[in-house]
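If you scroll down you'll find the structure; I have some questions about it.
Apart from one protein chain that is not included, each protein chain of the complex appears where it belongs.
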Amino acid sequence: MTEKLAILHPEIALFITTCVVMIVGLSRSVGARRASAWITAAGTLTALGLALRSPEGFGLLPGMLAYAKAMIAGVGFLLLLVMAGAVDRGYEARLLRGETFDPIRATRGEFYAFFLFSLMGVMLCAGADDLIWLFLALELVSLPTYIMVAISSSRLRAQEAAVKYFFLGAMGAATFLYGFALLYGAAGTTSLSGIATTFAASGIGPLAYAGLILSILGVCFKIAAVPMHFYTADVYEGAATPVSAYLAFAPKTAGFLALMLIVSTVGWHDGGLPEPVRVTLWVIAALTMTVGNVLATLQTSVKRILAYSSVAHSGYMLVGLIAGPGDGGVFQNGLAAILFYLLCYGVMNVGAFAALTCIERGQNPDDPNDLETLDDLKGLCATRPLVGWAMVLSVLSLLGMPVLLGFFAKLLLFSSGIAAGEIVLVVVLGLNSAIAAFYYLRIISSAMFETPDARRDGGRLTPMRGRVLACVVSGAAVLVLPLLFGPLQRASSRAVSTGQSAAIGERPGGTQAASPEAGR
Amino acid sequence: MDAIATILPTFLAAEPAGAHAPGAQVGSGPPWAILIPLLPLLASALCGVCAMLRVKSKAPAFIVVAMLGASFLATAAVWLQGGGPGPMAGASVAHGWDWIQFAWGDGPGQALIANFSLYLDSLTLLWMLFVTGLATLIALYASEYMSHDVGQGYNRFFAYFALFVFAMSCLVMGDNLLMLFLGWEGVGLCSYLLIGYFYKKPSAVAAAKKAFIVNRIGDLGLVLGVFTTFVTFGTIEYAPLFEMVGAGVDGSGHALHGSWQATWIPIFFMIGAFGKSAQLPLYVWLPDAMEGPTPVSALIHAATMVTAGVYLIARMYPIFLLDDAHTALTIVAWTGALTALLAATIGMAQFDIKRIMAYSTVSQLGYMFAGLGVLTTTGAAFHVFTHAFFKATLFLCCGAVMHGFAGQLDLRKLSGVAFMKGWGVVGVAMLVGCLNLAGFPFTAGYFSKDMILAETFVTPGSVIGGASMVGWILLLTAGLTAYYTFRVFFRVFVGPQMYEPGEEHGHAPHRHDHGPGHPPGHGEHDLADARDQAQKDEPGGAHPHGHDFHPHAPGLAINAVLAILAVASVLAALTYFIHKPDHGWVGAMVHHSTAHFGGLDAHHGDEAAHASHGSFLGLDPHKAMYYVSAVIGMVGIFVAWLLHYRGRTGAAVAPADRLLGALGPIPRWAQQKWFVDELYDFVIVKPLWALSNVFHVIDKLIVDGLVNLAGLTPRGLGAGLRPSQNGLLHSYAAGMAGGIVFILLVVWAVS
Amino acid sequence: MTQFASPFLLYLGVIVGAVGVALALPRRGLSPQAIGALVAGAGLGLGLLALGLKAGEHGPGVYFYLFTFIGLGAALRMISHPRPVYAALYFILTILSSAGLYLLLAAEFMAFALIIIYAGAILITYLFVIMLATQAPTAEEIDVLSEYDRYSREPILSTIAGFALLATLTSMLVGGLEKPLHRAGPDERVASVVLTRKVEPILTERYGLPPEARVVSVEGSSATVVFPQGWGGSEKIQLFRALDPGESMPFELPEEAAPENIEQIGLTLVGGHPLGLEVAGVILLMAMLGAIVLARKQIQEEEGRKMAAARGGLTREGAP
Partner (left out) sequence: MDLATLAQGGLLHQATLTHYLFVSAAMFAIGMIGFLTRRNLIIMFLCTELMFQAAGLAFIAFGRHHLNFSGDVFVIFVLTIAAAEAALALALVVYLFRRKETLDASEWAELRG
C-alpha cells in the first residue's frame, strides 16, 4: 500500500489541487474564483515536478512512470493554457451586469476540477498493474471529459457532441469491460503481470484471445481507432475547440498506455505478437490510418480535419504497438516510438488547435466563434504572423516535414515497423502519410498563401493570452525539440526498457533455450 | 529548483556516447562550452516571451546584449582555458547531449551518430571570438538603431538576431556535419527572416525570396557533400573523419587518392560555400539582401554568415587536399578572383552607398576564396578576421548615415557629413574603415590582403592552375577597391556640407530600413507638411536641403560601438605581428587546426624555400607585395581624390561626372550590374519559363491527370466512407458493433 | 468446442434466437411480439440444450435454467417494451435473476449487493428520471407513447449484428474452455489471514491456547504459534510448552474454520485493491460533481429570472 502510494505522488498532488479548486470555485468573490485557473496551473506544474521524480513502478512497464507522467503533466499544462477561460468567458461579466444567472456556464472551479480529474486518470493509466486499476483509471479519464464536452459551450452542438461521446463511450467501456472479464477468466487473476506469467506458462487460448480482442477494441474507442472512431469528428467539431484539443490528447494517451499494458501481457516473443492479436492490431492500424486520412481529405472544417487526422495518427502509432520493443535497441523499439510520438503529437496538436482558438470573430464577445473552416484561415500568416506561423509549423510537423518534430516521431515508427518486418504495414503508413499531405497542405496554403476574404470579419486576437502563449510555445517546441531528440528518445526507450525484460524475461526457457543454440 | 535539478539529468544526461568513442587525440572539452550556443538561444526565447507580453521597452535588446556578451565571455574562457591567448593545442569535443543516434547494424558505417557536441579547436574559436564579439557590439548598436520599432517589431528583431547567433555557433562549433547543416540552414532562415523584416515592403519580400532560392542551390551542394561524406567515410563526426582523411582512407580502409570521391566531395562542398558566401554565379542575392536592417547587413551579410563558406572550406581543407589534381581548389581560386573583380567593377558605378558596401563584401569574399584556392587558409582566415571588423564598421557608419538622414543613401545627395555637428565619430570610423578596405599601408586590411596576394605568386601554377594570373586579377581589383571606397568617402563624408533627406522623410508607409516614426524629439516636422514635400520631390532630382528636415546625429550607443569597432579595426593589424613565424596570430590559430595542411605545406615551413617556389617579377612575393599593393592602393585613393573631391562644389557634381561621358556606356553598364540580373533572367528564368509553358501543357494533360487520379483515389474513398458519418448516434453504434463482429470474425478465421 | 457443446445445435439456437428477437422487437405494421418471444425462448433453449447435452452430470441445476429464462426473457422485454418505465422495471427483473445466478455461484454477498445497489438504488434513479423526462399526459391523451419509443430502429440489422457477435463470442468462449483452464486458485495470502483469525479461538477452545499466544500462519493442517517472551504455563497448557517459539503445531482443522464469502471479498478488496477503492471514491466524487453541474440548471435559472425580474421591478417602481 505505502509502496504503491510512493508512485502516486503526482496524482495525489492533482487530487489535492482538485479539492482546492472545487472549494475556491464556490467562493463568492470573483477574484477568488478567477484564481482557480492559477491554482490548477500550479497543481499541474507540481505534478510535473513530482512526476519527474517518480520511482520505478510495478507491473509490466514499470519504468514508464517518470516519462509518461511528466509528458502527461507537461502537455496537460499546455492544454490548460488553451482551456483556461474556455467555459466561463463573459459569464462573470454578464453576472455582474445583472443578467440572467446561467448555471451551466457558471462552472469555473468545476471545469478545472474535471480537467484535473481526467488528467489524474491518464496518469493512473501509466502506473496500472492490475485490470481493476486500469478499468478505474480509464473510466476516470473519460467520465470527466463527457461533462467537459457538454459544458464547454452553450450551443446545442456541444450537447450533441456530449451525447454521442458519452453514449458511444459507454458502449466502448462495456466492450473493454467484457474483454477484461474474459482476460480474468482466462488467467484467473486481475494482476497484469500475473496474467503475463500465466500466459507465458500455459499458453494463450481462444478465451484469452477473445478477451484481448474485446479489450483492445474497447480501448480503441479512447484512441479513436477504427471501428470505434465514428464519434471523433462530430465530437471534436461540436465541443469548444480547447476541449477538442484536450480530447485529442488525454484519452488517446490513456488509451495507448492501456493498450501497451494489455498487449504486453502476451508479449512480443520471437516472431512478434501472437498471430490473432497481431492480425487484430494490423487490421485496426491499416483501417484507422486509411479511414482517418481519406475522410479528412473531404473536409472543409479545420476542426474536422484535425479530428480525422487524430484518427489517422492513432493508426500510425498502432504500428509501433505491433512492432513492440524489438530487441531493445532505440531504433527498433516500437513502444518507445509510441511514447515519443505521444509527446510530439501532444505538442503539435496543441499548436494546431490553440491557433484556432487565438482568433475570435462574431458579434457576441461572450461566446465568439473560433476559427473553424479553411476559409477562416485564409491569410492568417499575413494578418496574424505569430499565430499563423505557429499554426503552419505545427501542421507541417503533423505532416511529418523533415527537421520538424513530427518527422522524428514518425521516423521512429517507420524504423520500428521495418525492424519488426511489417513491411506491408509500413508501406501503408507511407502511403497514408502522402495522403495526409493533401489536407495538411490545404491548411497551410490557406494560412500562408491565400489572401483574406475582404468581406469577411477579420477577427480579433483573443483577450486570453494563454491561448496565444500555448500556440507559440508549441510552434517553437516543434522547432526546438528536435534539438533534444536524443535525450527524449533515450528517455522514452528507457521508459519501456525494463518492461521488456519483464514481458520477455519471464518466458519459460526463453533465454535459456536460445543460449545453447547460440553456443553451437 | 528541484524540478529543474531533476529535468537536467533526465534530459541532458551526458551519458557516454555508447556507439562511438572519440578518437584518442581528441580530448573532451569543458562541458559548459555548450553555453556558448545555448545562451543566444535562451535570449531568443526570452525575446519571444517579450513579444508575447507585448513589451514596449528596450528590454529585449538588453537581454540580447547581455546574453551575447556572456556568450562571448564563455568563448573567451574556453579559449583561455585551452591555452590562450595563443592557439589551442589540438582539438577537443565538448559533449552536450546525444542528439541523433541511429544504428542499423554493428559494423562501421552502419550508424548515424550526430551528437549535440562542440568541436573546439583554434579555428572554431577564431571564428567564434569574432562572431560573438561582433554580435554583442552590433546588438548594442541595434538597440539604438531599431528604437523606432520599439513596441512593434523590436522584440521580433532581437529574437531573430539572437537566433541567428545560435545558428551561427551551431554552424561553427558543431562537431559533425549535421550540426553544421543545422546551423547552415538556421543562419539561412534567420537571414531570410531578417531580410524580409520589413515584410510590408514588396522589395524586401522579393529580396528575401531571392536569397532563399539562391541559397537553396548552394544548400543542395552542401547536402550532397554531407551525404557523400557519410557514404564514403561512414561518419560525419569531425574527429573520426579527419583521422581517416589524415590517413587518406575511406570508411572501409581503401585509399582515397585518385578516387572519384576525392574530386567530388570537395566540389560539392565548394558549391555549398559559393551559395552561402555569394560567389559567382550565386552572388546575386547578397546586394539585394541589403533590404534588411543595417545592423543585420553588418553582422550577417558582411561579417559572419557570409564567411560561413570560407569556414566550411577551411574546416574541410584536409578533404580538399585529398584531390591530387586540386580541381576544386583551382575552381575556388578562379571563381574568387573573378568574383572579386566583377563585384568591384559594379561597386565602382553604384550610387547607393549601402549597395557599394554590399558589392565590396562580395568582392572581398572573392579575395578570401582566392586565398583558399591558392592554398593559404591563413590568408583567407586573416582576411575574414580583419574584414569582419572593418566591414562591420563601414556598414554601421552607413547605417548611422541612413538613420540620420531618413534613409538617404545616395552619394549624390549627401556631402560633408563628417563635419556636421555630432557626426565626428562616424566620420573617423568611416575613414578607418575605408583605409582598411582600400589596403592603406599598415592597416589590418593591408596585411591580410597582402598575404593572399603574395601567396598567389608563391603557389606554383603546377599545383593550382594559373595562380599567378589570379594574383594579377586581384592586384587590379585592389586598385579598384581603393578607388570605389574613397569615392564614397570623398563624396559623402568630406567636402561641402550638403544633404537631402531620404524618402522616408514623410513617407510613412514606404519605410526603407527605418520605420515611419522618427524617435520622439524629432516631432518638429509636421507630417502633413512632410508629405506635401515628398510629393513635390522628384526622385533623383536635386533639391536643396531645407524644409524642416534636420539630420539626426547618432546617439551614445551607436557612437560607442563605432568607436570600439574603429579601434578594433586598427588593432587587428597588430595581430599580424604576434606569432610572426605563423604569419600572425590568426595564422597561428589556423595552423593549429585541421585547416593547417600537411602535404603541400613544405614551402610554408621556412622563408628561404619561398623564393624557389614562386616569384613576383623576380622578387620574393611576400616582400614585393608590401610595396606593390601599397602603391596600388595609394593610386586608387589618389584617383578617387582627383575625381571626387578636388574641385567638387556640391553633392551631386563631381569631376568624375565629366569623365563619364568619355567612357561611353560602360559606366552605365556597370551601374546596371553588368546586366547580370537581366542575363539570369534571359538565360535561366525566361527559358525556364518557356520550358515550363511546354511542360505546363504536358503537365495539364498527363501529370495533372495522374496527380488528380492519385488525389482522387483518397477523395473517392472518402466520399465512399462519408455516409458512415451521417451524424446518427445509432449508425455510429451500429458501425462499432459491426466492427467488433468483423474483427472477431477475422481473428476467428485466422486462428 | 465439441467437448462442451454440439456446434450444430448451438448455432441453430443462435439463429433461432436471432429470428425470435427480431420478431419480438416492435415494428411498424405486423409485429408478432409474442411469437417472437416464444421463438427467442426456443432459441435460448436450443442453445442451452447444446451445452447441457455435453455437460451431462456437470450440468447446472434447475435453478440455473429458471433464472436464465427469467433474466434473459426480461432483458428481451426490456429492449422491446414501448414504455420506458416498464423497460426499467423489466431491467430490475433481469438484475434480480442475475442475483439469483450469483447465488448459485456462491457469491452471496455480491448477489445481495447487486440487489441493493442496482435494483434498489440505480434503477430507482432511472425511474425517477424517466418520469421526470417524459411528457406529462394531457387531458386528451392520458397514455402518451412517444413515437421514438414505440418502434424499434432497424431491428433486423441490429439483431443480425448482435447475434453474429453472440455466435463468434460463444464459439470463442466455449472453445476456450476446451483445454482445462489454468486454475488460479484462491489467493493464498487472503486465505491465510482469514484462517489465522479463525483458528485462534478454535485452538484456544480445543487445546487451551493461551490468549497471549498468536497464530501467525496456517498451512495445510499445521499452525505456527508465537508465544510471548518469558511465558510460563500451567498444566492445562502443557501441550504447548514443548514447542519453541515459531514452531509449527499440527492440528485438525474443523470445517467451520472455512472463511466466509464476505470475509474473502473484504480481504481481497482491502488487501489486494486498496488503491482501487481510493480511485473509486474519486470517481464517485467526480460523478457527484458532474451530476450537480449538469442537472442544477432549472431551479437556479428560475430563481435567477425571479431575481432579475425582482430587481428590474424594483428599479422601475423605485424610479420617480
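We just call them A, B and C in the order they show up, numbering each chain from 1.
The working rule: a residue touches a chain if its C-beta (ideal position, glycine included) is under 8 Å from a C-beta of that chain, and two chains touch if they have at least 3 such contacts.
Keep in mind that this is a model prediction, so the values were computed, not measured.
Of the chains displayed, those contacted by the omitted chain across the entire assembly are A, B, C.
Touch with the chain that is not drawn comes from one residue among B:S252, B:T649 or B:N726, which is B:N726. Interface note for the absent chain: among A:S153, A:T189, A:S314 or A:S474, the touching residue is A:T189.
Screening C:V39, C:A161 or C:L203 against the full complex identifies C:A161 as the residue touching the chain left out.
Against the chain not shown here, chain A presents residues 104, 131-132, 135-136, 139, 143, 146-147, 150, 156-157, 159-164, 166-167, 170-171, 173-175, 177-178, 180-182, 184-185, 188-190, 233-234, 237-238, 298-299, 304. The chain not displayed touches chain B at residues 722, 725-730, 733-734, 737. Remark: the residues of chain C touching the chain excluded from display are 4-5, 17, 21, 25, 44, 47-48, 51-52, 54-56, 58-60, 64, 68, 71-72, 75-76, 78-79, 84, 87-88, 91, 94-95, 98, 101-102, 105-107, 109-110, 113-114, 117-118, 121-122, 125-126, 129-130, 132-135, 146-149, 152-155, 157-159, 161-163, 165-166, 169-170, 173-174, 177, 180-181, 183-187, 190-191, 195, 253, 255, 257-261, 264-265, 268-269, 272-273, 276, 280, 283-284, 286-288, 290-295, 297-298.
To be clear about the criterion, only the chains that are shown with their structure count from here on.
Looking at B-C and A-B side by side, the one with more C-beta contacts is A-B. Work out the mean CA point of chain A and of chain C, and you get 32 Å between them.
Averaged Cα coordinates give chain B a centre that lies 75 Å from the centre of chain C. If you average the CA atoms of chain A and of chain B, the two centres end up 43 Å from each other.
Multi-chain contact residues of chain C, defined as those touching 2 or more other chains: 169, 171-172.
Each of the following residues of chain B touches two or more other chains: 738, 740, 744. Residue ranges on chain B touching chain C, taken from their complex, read 730, 734, 737-738, 740-741, 744-745, 748. On chain B, the positions that touch chain A within their shared complex are 2-3, 6-7, 10-13, 15, 41, 45, 48, 51-52, 97-104, 115-116, 182, 185, 199, 711, 714-715, 717-719, 721-722, 724-725, 727, 729, 731-733, 735-736, 738-740, 742-744, 746-747, 750-751. Chain C contributes residues 169, 171-173, 175-179, 181-185, 273-276, 279-280, 282-283, 286-287, 289-290, 292-294, 296-297, 300-301, 303-305, 307-308, 311 to its touches with chain A in the complex.
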